[in-house]
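A single protein chain has been omitted; all remaining protein chains appear in their positions.
When the chains are written out, they are named A and B in that same order, and each has its own residue count from 1.
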Amino acid sequence: MRRRTTMVVTGVSALALLTGCGAADMTQQASPFANARGAKTVTLSVQSWVGAQANVAVAQYLLEHELGYRVDTVQVDEVPAWDALSQGRVDAILEDWGHPEQEQRYVEDKKTIARGGDLGVTGHIGWFVPTYFAKEHPDVTDWKNLDKYAERFRTPESGGKGQLMDGSPSYVTNDKALVKNLKLDYRVVFAGSEAAQITQIKQFAKEKKPFLTYWYTPQWLFEKVPMTEVKLPPYEEGCDADPEKVACAYPVTPLQKYLNADFAKDGGKAARFLENFRWTTEDQNEVSLMIAEQKLRPEEAAKKWVDSHESVWRAWLP
Amino acid sequence: MSTVNDTATTTGTRDGAPVFSVDGLWKVFGPKAHRVPGDPELSALDPAALRARTGCTAAVRDVSFDVRKGEVFVVMGLSGSGKSTLVRCLTRLIEPTAGAIAIDGEDVRAMDRSRLRALRRHRAAMVFQHFGLLPHRTVLDNVAYGLEIQGMGRSERRERAAEVVAKVGLEGMEQRRPAQLSGGQRQRVGLARALAVDPEVLLFDEPFSALDPLIRRDMQEEVVRLHREEGRTMVFITHDLQEALKLGDRIALMRDGRVVQLGTPEEIVGSPADDYVRAFVRDVPREQVMTVRTAMRPAASAEEAGRGPAVRPDATVSEAIEAVARAGTSARVLDDGRCLGVVDSDGLLSVVADIGADRRAAGEEPAGGVPARRREPAPQTPTTSEEPV
């Protein structure tokens, strides 16, 4: 009996010790793999598309070889990445396509995330058809004529309608609403991931089949499969405010970098470097292509680019 | 003469207080089991009717007996007769429904947990049918297990265990595991484990029924030897009549949860209480169980009481037959030099042929007597009951 009492008392006090002696803010806990073995570690978020991999590969290469950091990369979808960035599990996002809601919450309200400046690349989302098809049928590049070609874009998956292929569910997309509001005879088929979408596009291209897809620039795939944008009703400020009633094209977005607020403050050279990191669409595509098409490992691709563009990256070093 | 009657009639006062004293014990399984023993109507029902009425099964019904110090008390019955339940009730491995159990006069049913544990640790140890050994322990650690539970130190309990292992003839196997032993060896481990705690009573629950016949005989002899050497009180459960007769000082024969007859082997074989018991003991070689007491008659003359070979009163009939046959005359039954009577070939033959009962019923008071019992006779006759399984 006494033993049991002792045990209960021990247990309760242990619990009290563990929990009562202090608050643990899990939004401030770093990754357990960070800063291993004494090296200063930077954790970068890699999004699933290759352009983002190119940014990270070059940043990682320079951080490791020029500044002596260790870099960990984590693949997280865009929205959760904001959360991870705010918690400090990720130190930086190098390419963000615009998430006003998250920006408001984390940058303005909570101040756990700091802006890191422009990446230097402008992004644009749109609907694309392969150039070989656009050359044959020049009028397809106007959305008003899309219904005429719906028959040609049909697949088993889209049933009786034309197929508009969308990619990862994590991407910014208004396509379902667009199809509905523009009264198009199309069905949006979600490839579920960019990998699946690219694979499908390449298969179509190999057979010179027509297809209509959600796509974005800058993207290395354009080098392999030239595509032409379909003109949607022009974008105006605020026309995409109500996601249900959207009936206009996507905007052109200057891609942004974001840093964890603490990292921006205490991150030293690494933080300065990442803030200075700024390159062009061409630079990014060059690295992307090496990774995705030549199947170079990201660090090899980064090395190649770094070796040949010293004047560009010298300016980034603090 | 008087000894036989004593064992049958007294309730164990001869050797002092009984070790176990069981009175009116019931064990009923099923919903609301406790109401059955108290209800005269329910408790009178036969098993099938009881089950139909209440959904309950009475495994032990109103059983009373005493186990005396130093005796081997055998509970015998076919499977389902309630004997295994009965022996588990003694140390409350199964909680009895009603009745009284006392060990050395102490009420077992009133014991609290720690008293009960002390009883199990020090006073009664059990040997199981399928051995119940811990497969992950060596022979030595299995034997020492009871001591370990008592909190004895490692080296001391191993030393004790080693002694007991030697006593049951398992030297050299201390480091083996149960899986590496034969059935007989395993049961020796089980026996050693029970012996190691030096209990007042050893309880055996059909310990040898899972063994080959030859090994079973070895083990029975082992028990006989142990009993002879140590004089420990034993309660022995078996379904094997031969075993019961061989080992038992007294036998309680159970059927459907009741004790139908309680007595010495000779009483059971010589004067079955009812047709069920009679059917049961029919094939027993009577000459090896019955003693010459049953066969003897008073000496017809002083001359007859003075000659012929001498036999002890507890000699078996078969021994007497040999003596009588060799001598060609009747034999004297001598107890400490006093002549109790004589046995002749007629008397011996009538015992073997089981016609003594008629003769005794017709004539003189039987030597063995009708065993006195502290229980009412079994209600049914065996002819109506189903075949024993």
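One rule holds for everything that comes next: a residue touches a chain if its C-beta (ideal position, glycine included) is under 8 Å from a C-beta of that chain, and two chains touch if they have at least 3 such contacts.
Here is the rule we go by: contacts and distances are computed from a predicted model.
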Refer to UniProt and select, among "3-oxoacyl-[acyl-carrier-protein] synthase 2", "Cysteine desulfurase IscS", "Glycine betaine/proline transport system permease protein" or "Homogentisate 1,2-dioxygenase", the name of the complex member that is left out.
"Glycine betaine/proline transport system permease protein"
Where A:44, A:165 or A:212 are the choices, the one touching the absent chain is A:165
Of A:63, A:76 or A:302, the residue touching the omitted chain is A:76
Decide which residue listed in B:35, B:51, B:69 or B:121 touches the omitted chain of the complex.
B:121
Tell me which of A:197, A:228, A:256 or A:285 is the one touching the absent chain.
A:197
Return the single residue from A:49, A:128, A:153 or A:216 that touches the missing chain.
A:49
Applying the definition given at the start, please give the residues of subunit A touching the unseen chain.
18-20, 23-33, 36-37, 46, 48-50, 53, 72-84, 87, 89, 105, 110, 155-157, 159, 165, 168-170, 189-200, 203, 206-207, 291-292, 295, 297
Touch residues of subunit B, complete complex, unshown partner:
88, 91, 93, 116-122, 124-126, 128-137, 145-146, 148-150, 175-177, 179-180, 190, 193, 197, 203
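Here is the rule we go by: only the chains that are shown with their structure count from here on.
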With centres defined as the mean C-alpha position, give me the subunit A-subunit B separation in Å.
86
